[in-house]
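The complex is shown incomplete by one protein chain, all other protein chains being positioned as in the whole.
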Amino acid sequence: MANKLSAAEVTAALSELDGWDQESDQFIMRKFSFGDHITAVGFVNRVALLAEKADHHPDLRIVYNTVEIKLTTHDANGVTQKDVDLAKQIDRYT
Amino acid sequence: MANKLSAAEVTAALSELDGWDQESDQFIMRKFSFGDHITAVGFVNRVALLAEKADHHPDLRIVYNTVEIKLTTHDANGVTQKDVDLAKQIDRYT
Amino acid sequence: MANKLSAAEVTAALSELDGWDQESDQFIMRKFSFGDHITAVGFVNRVALLAEKADHHPDLRIVYNTVEIKLTTHDANGVTQKDVDLAKQIDRYT
Partner (left out) sequence: MANKLSAAEVTAALSELDGWDQESDQFIMRKFSFGDHITAVGFVNRVALLAEKADHHPDLRIVYNTVEIKLTTHDANGVTQKDVDLAKQIDRYT
């Protein structure tokens, strides 16, 4: 099982990512904006495929042309390396 | 432009639908649960297609195997017949 | 109903598009290649949304990281302006 990262470890990990914020040691999140709804839905599908591949599933919120993603590892009760890795993957498919 | 429905009109409209709730006259919402994430994502895609066809876009929140949908008509500042019609369509594609 | 274009009219229309070929006056087609399967599926979803919006549906073939699209207008028994318009839209969402 992936170990829970401390808030400081999450901060350090996010410094290597682009546009992700943290809610203490509980979850990391990023809001993506696209030109329109169609492009946003295409992105959600790429994220869903990455999530299925990684067997790790983000919370996704779609509001018209924006997609908000929250990542946490439920069985660790916080953020783990799995969340950071999936965030990196998601950024590659923006 | 679609006219805003009163809270009572929304209540009456929802009585014909299955599982939808209202937040006064502001929006209607329903939470759908599926067997797994894959089925939930398939549903989200059907909803996205219906929304594009209707040119009316719900707020969608996906948490693993659940999908929460909120409908409102922004330019009417509340719920209109467009929201009720899209909710009916969505129910047909569950 | 959209009128069927002659083979010469199709050729003229395609000269304004990027990478589309024609099979005489019967259909137009383009093959798209992406970095991987995930990106290809994201594209297919954007195309499906555009198609639903236009109420005009291409034939889609997905083979790993490639997507082949064929457009024709069945009730005109050939290519019409609807096909050319949807091709333009698809190119914008590549």
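First chain written, first letter: the chains are A, B and C, and each begins at residue 1.
Criterion: a residue touches a chain if its C-beta (ideal position, glycine included) is under 8 Å from a C-beta of that chain, and two chains touch if they have at least 3 such contacts.
Bear in mind the structure is a predicted one, so any value in this text is a computation, not a measurement.
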| said: In the whole complex, not just what's shown, which of A:Q22, A:N45 or A:T80 touches the removed chain? | reply: A:N45
| Hidden partner interface residues of chain B, rising order | 37-39, 41-43, 45-46, 49-50, 53, 93
| If you put the missing chain back, which residues of chain C would it touch? | 37-38, 41, 44-45, 48, 51-52, 57, 59-64
| chain A residues touching the omitted chain (full complex) | 45, 48-49, 52-53, 55
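The criterion applied here is as follows: only the chains that are shown with their structure count from here on.
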| query | CA centre of chain A versus CA centre of chain C: separation in Å? | reply | 33
| said: On a C-alpha centroid basis, what's the spacing between chain A and chain B, in Å? | reply: 25
| note | Where chain B touches two or more other chains simultaneously, the residues are 45, 48, 52
